[in-house]
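All protein chains but one are shown in place.
We just call them A and B in the order they show up, numbering each chain from 1.
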Amino acid sequence: MADLEARGIPTVGVATTEFIEGAASQAKSLGIDPALVFIPHPVQDRTDDELKKLADDHLEQILAMLVKD
Amino acid sequence: MTVLLDPTSERSPTIRPRLPRPQSLDGLTIGILDIAKSRGDVFLHRLGERLGERGIAVKYYAKPTNTRPAPLPLRQQIATEVDLVIEGLSD
Partner (left out) sequence: MTDRLPQDGLVAVVKRDCPTCVLAAPVLGDLARNGGLTVYTQDDPSFPETVPGRVDDTALDVSHRLKIEIVPTLIRFEAGREVGRTYGWDRGEWRRLTGVEGLGPGLPEARPGCGAKNLEPGIIERLKIRFNETGLKSRRIEIGKDEDEQEAMYARGWSDGLPLVPPTEERVLRMLDGTARDPQEVLGLVPPALAAATVEKIAVNAVMAGCKSEYLPVVLAAVEAVLDESFAMHGVLATTGFVGPVLVVNGPVRGRIGMNAKGNALGQGNRANAAIGRALQLVIRNVGEGRPREVDRATLGNPGKYTYCFAEDEEGSSWAPLSVERGLKPGQSAVTVFAGYGLQGVTDQKSRDPESLSRSFAGSLLGLGNVKLAPACDAMLVISPEHHRTFRQAGWSKARLYEELYRLCEIPGADLVTGAKAIAEGGPASLAGKPVNKFRPGGIMIVRAGGDAGMFSGIIGGWSAGGPRSSLPVTKEVRN
């Protein structure tokens, strides 16, 4: 993500809530402030329909990180 | 940990800031990058579908393996083909 932003491409990352702390500490050690959206854990054992609903539910949040507020 | 003195006028925050975002998505292309963790593809493709419904151009990319960073040629390709990126799904 940091690499794409360094190449001039605004980027938003999507991760599960499991990753919140890991993301924070990685960001701190790299000195960056990445745009991140968190969806509820778990993801591995969800059905296709559940995953599609998660995508629908979080679309606006994700897009908001890609435009000026 | 290395501590450096700030050589600047100190008018901006110390953390590397995010890139400025565009005013709107009109006319822009969004790249969707699958980092190859399982089930992420379903989620990401649904995002892509919904963006397509809104008339926003979408391109899909996938990392060859989840265990290593995206290869350089892929990153270079993405950077030249799209304006914005959604990357996922980390857990």
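Some observations on this one:
In this text, a residue touches a chain if its C-beta (ideal position, glycine included) is under 8 Å from a C-beta of that chain, and two chains touch if they have at least 3 such contacts.
Since this is a predicted model, take the numbers as computed values, not measurements.
Within the complete assembly, residues 6, 26, 28-31 of subunit A touch the chain that is not shown.
Looking at subunit B, the residues touching the absent chain are 1-11, 14, 16.
Here, only the chains that are shown with their structure count from here on.
Rounded to whole angstrom, the centroid-to-centroid distance between subunit A and subunit B, based on C-alpha atoms, equals 9 Å. Residues 1-5, 7-16, 18-19, 23, 31-35, 39, 41-44, 46, 48, 51-52, 54-56, 59, 62-63, 65-69 of subunit A touch subunit B in their complex. Listing the residues of subunit B that touch subunit A in their complex gives 15-25, 30-31, 37-40, 42-44, 46-47, 50-51, 69-70, 75-76, 78-79, 82-91.
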